[in-house]
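Sharing a structure, written as C-alpha cells. Questions coming.
A single protein chain has been omitted from the complex, and every remaining protein chain is retained in its original position.
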Amino acid sequence: MSEAAAQRKPAELMPLVEALYPICRSITGDGVRRTLALVQDWIPLTLHEVPSGEPAFDWTVPDEWNIREAWIEDETGRRIVDFADSNLHVLNYSVPVDRTVGLAELDEHLYSLPEHPDWIPYRTSYYSEKWGFCLPHRLRQSLTEQRYRVKIDADRRPGSLTYAECLIPGDTEQEILVYTHICHPSLCNDNLSGIAVAAALGQRLMDEAPGRHSYRLVFGPGTIGSIVWLSRNRDRLERIAGGLVIGLLGDEAAHTYKRSRHGHHPVDQAAEYVLAARDPSARIMDFEPYGYDERQFGSPGIGLPVGRLTRSVNGGYPEYHTSADNPGLVSEERLQASLDTVTAILQTLDENRYLVNQQPMCEPQLGRRGLYRATGGADLAARESAMLWLLNQSDGKNSLLDIARRSGVTFEALVSTARELEAAELLRERDQEEQVSS
Amino acid sequence: MSEAAAQRKPAELMPLVEALYPICRSITGDGVRRTLALVQDWIPLTLHEVPSGEPAFDWTVPDEWNIREAWIEDETGRRIVDFADSNLHVLNYSVPVDRTVGLAELDEHLYSLPEHPDWIPYRTSYYSEKWGFCLPHRLRQSLTEQRYRVKIDADRRPGSLTYAECLIPGDTEQEILVYTHICHPSLCNDNLSGIAVAAALGQRLMDEAPGRHSYRLVFGPGTIGSIVWLSRNRDRLERIAGGLVIGLLGDEAAHTYKRSRHGHHPVDQAAEYVLAARDPSARIMDFEPYGYDERQFGSPGIGLPVGRLTRSVNGGYPEYHTSADNPGLVSEERLQASLDTVTAILQTLDENRYLVNQQPMCEPQLGRRGLYRATGGADLAARESAMLWLLNQSDGKNSLLDIARRSGVTFEALVSTARELEAAELLRERDQEEQVSS
Partner (left out) sequence: MSEAAAQRKPAELMPLVEALYPICRSITGDGVRRTLALVQDWIPLTLHEVPSGEPAFDWTVPDEWNIREAWIEDETGRRIVDFADSNLHVLNYSVPVDRTVGLAELDEHLYSLPEHPDWIPYRTSYYSEKWGFCLPHRLRQSLTEQRYRVKIDADRRPGSLTYAECLIPGDTEQEILVYTHICHPSLCNDNLSGIAVAAALGQRLMDEAPGRHSYRLVFGPGTIGSIVWLSRNRDRLERIAGGLVIGLLGDEAAHTYKRSRHGHHPVDQAAEYVLAARDPSARIMDFEPYGYDERQFGSPGIGLPVGRLTRSVNGGYPEYHTSADNPGLVSEERLQASLDTVTAILQTLDENRYLVNQQPMCEPQLGRRGLYRATGGADLAARESAMLWLLNQSDGKNSLLDIARRSGVTFEALVSTARELEAAELLRERDQEEQVSS
C-alpha cells in the first residue's frame, strides 16, 4: 500500500449501501445504470451496453425493462399495494397491465410468504411474460371480494443490457477476475453488500503498487450478465488466472468459501489459506451447480477457476430475497472485514508463484552470501526455515502456497524470503514452458 | 419390467433349492447334468461338454466322476456309513475301492469334525487319487477293532466337464457376466442358493425390456469351471463390461460385497451404491485372492472387473461345508432379497453411462426448452438438481454413478433426467473414442 493510501482513512461502505438501496434494479434497465453511476464515484468504470437480441451462447439478451409506477387500487380508490413504497411490490420484469379484475383473478398474480406474513417476497419473471405483485401475506389475507384496478406502467422492449468493468493494470496481462451481481432491487445483503465491497476493493487495489496480475472487476446482472460477459470475452478467457464471485458479505454469518469446479486450484488454496488464518469458523464447501455466477464460470465448456466468497449462502438466511434483507441486516464492521478478507485472498493468489532453485545440487552456501544468520532477531529461525523450505521445494512443481501448506511457514514469510533469494540469484520464477510441462 | 412380468407372481426359490438338494454334484458328472436340467425349467441354457484332457491355460480338464454306491460294513454286515443316506459321506471324487480293512487302515481314510461331532464334513480330492469317507465324529469314535468292508462303486474315467450359459441379449454385444458355481453336492447355502438366485435372475431379466448390455449367466463348477470358460472365451473377454460372482445368498448374514481386483470399477461403484441404499449393514471388502471364481476373473492376466456378492463369506459360518448347510439354513425371504439386490446392482451397472453436455459453454437456457420449473410437484427440486448436476458434470469423464456420489442426487433420478436432457439434445452419450482417450 502506498504511504498516501495507508494514511487515508478507510472509506465507509454503509453510505454507499444506503444510497443504492432505494433504486429499483433488474437484469436490465435504468436502475442498473443509476447503480453503476454511484459506483463510479468510487472507481472508474467502463460501461457496456449490449443490445437486446444479441446472442450469448445458448441465450439471447432480453428486452430491456423499465418501470415507472405500479399499484393495486380497491373499489374505493385506495392504493393497497404501491411500487412507490417498495420496489419489491412488483414482480420484477412484469409486463405492463392496466385492468380491473376480481379477487380470484388478482390472487393468481399475487406472491406472499405465509411463514413470514409481514415481509414482502422478491420474485422475478425474466423469461416468461407475466405480471404480478408481491405483498405481505397478512395484507393478502385481508383482501375482500371486490373489483381491483391493477396498473403496472412498465416497458419490456428492445434496449440493452448494461454491465461495467474496472481494470486495474498489473505487471502482466494475466488477470484476476472479480464478479458481483447487480440485478437485485431493494435487497441489501444480496446484493448491495457485494457491490459496495467490490467498489471499495477497486479503490484499494488502485491505491496499492501494481500486482503481478491485472485485476478485472465486473459488475453485471446475475446469470445473463456473466453469460454475456463470457460470450463477449471468449477469446480472452485464457488470460484469467483465477477469480472470485462475491456477494452476501454483510450478514452475521462467518465466511463461506465455495470451491471452484476445479477444487484444488491456486484460488482455492489461497482462499482456504486466508480463511484458516483470518476466520477460523469459516466454512469451505465443494463446488455445486447452484448459487450465483460461479455456475457459469464453472460450466464444463468454460472451466475457469473461479470460487465464491459469501457469508451466508443463497437461501441460507431467513431474510433472503425478502423485504427483511434491508440495511439493518448488514454492518459496516462486517463489510470492512469482508473487504479485508477478499483483498487478502486476491493478493495471496496474485503473489503465489512457482520458483525454481538455481543451485539445486545440494544446498547452496548461504553463509558466504550473507543470508545465513547474518542478522539476529526474533524472526531469525522463521527466515532460515523459509529459506530452506523454499530452496528444497522450488523445483518448479510447488507453488508458494504448496510450500506454505507443507512447511507450516507463513505465506507472507515465504513471499518476502523468496524475494531475498531471487535477489541472491538462488531462485527465479518458472518459465511459461516449465509451467506448461508440469 | 413388462406389464405381464409385473403382474406375474414372483416365483418361489425354495422349491428349486429343495429339488436340487439331494443330487450328488461334483466338478463333473451326471449330478451336474441333472442340476442343469432342473435349471432349464426356469431359463433356456446352452450346455457345453468339454472333453477330459482338454487344456485350459495351466490346467487340464479332469476325468469325469460318477458314483453309484458307497458304504462301510462291519463284520456283522451292518452298513455303518452309507452314501445312500447322504452324498457327503463319500470323499468327493473318490477312486473306486472294494476291500476289507482293519480299523487302523480304515481310519486313515476317514474325515470328521471333532468340534461338531454330529455333522458330516464335506471333503474333496479332485486332483489326487484317493478314496475316503466322511462321517460324524461321534460315529467315528464308536468304531471298534474289527474288519470292515469298504466299497465305493465309482468311475473316474475320460468323459467331459459340463457347464451352461444363458445369454439374454441387450442393445449391444457388451456383456455383463454372472457366474455361480454348481459343484457342491448336498450343501444348501453354498451353492444351491446361488444357483436358485441365478435361475430366477435370468427369468427376471428375460421379462424386462432389453438392457444396454447383454447379460450372460454362467453355471459351472468352481475353479476349473471358470478357468475352462475363460480359456474357451479368451478372444471374447473384451466384451465383458463387468460382472458378479454370486453364491451364499440364503443365510442370515447381511450382504458382503467383495470388490473386483480393480477396486473402483463401475461394477464396484454400482454394488456399493446399491448396498448403501438397500442393506445398510452390508460389508464391503477389498479383493483378495481367496474365495470363489472371482479369483480367476481377477488373475493378473485376465483382469476382468468381476466382483462378488454373498451373504456370509466362504468359511464364514459354522455350517460351511458340512451337512448342517441344509435347507433349514436358507429362507425364501432372504433368497428373494438377494435376488432383488443382485438385480439392482446389475441394472445399475447396465444403466451407468458417460454423457457429454452439448451446450457446455455456460448453462443452457432450460426455461425456453420447457425444462425449468415447467411443472410443479414434490420432486421439482430434485429434478432441477439432477439437471444442473448432469449438465455441469457431463464432460465425458464422469459417469452417472460418479455424479450420484458427488451430488447426492439418486442414481434413479439421474437416469430419468438424463433421458429428458438427451431428448432435448442437451446431453448425448460419449463416443467410444472419447471413452478410450479419457
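As written, the chains take the letters A and B, and residue 1 is the first residue of each chain.
The rule is simple: contacts are C-beta pairs under 8 Å (C-beta built on N, C-alpha and C of every residue); 3 or more make two chains touch, one makes a residue touch a chain.
Keep in mind that this is a model prediction, so the values were computed, not measured.
Shown as candidates are B:94, B:226 or B:256; the residue that touches the absent chain is B:226.
Contact with the chain not shown here comes from a single listed residue; of A:66, A:359 or A:410, that residue is A:359.
In the complete assembly, the contact with the undisplayed chain comes from B:299, out of B:52, B:66, B:299 or B:410.
Across B:46, B:128 or B:142, the residue that sits in touch with the chain not pictured is B:128. Residues of subunit B that touch the chain left out of the display are 56-59, 127-128, 223, 226-227, 230-231, 234, 261, 286, 288-290, 295-296, 298-302. Within the complete assembly, residues 357, 359-365, 367-368, 385, 388-389, 391-395, 406-407 of subunit A touch the chain that is not shown.
The definition used in the following text is that only the chains that are shown with their structure count from here on.
If you average the Cα atoms of subunit A and of subunit B, the two centres end up 55 Å apart.
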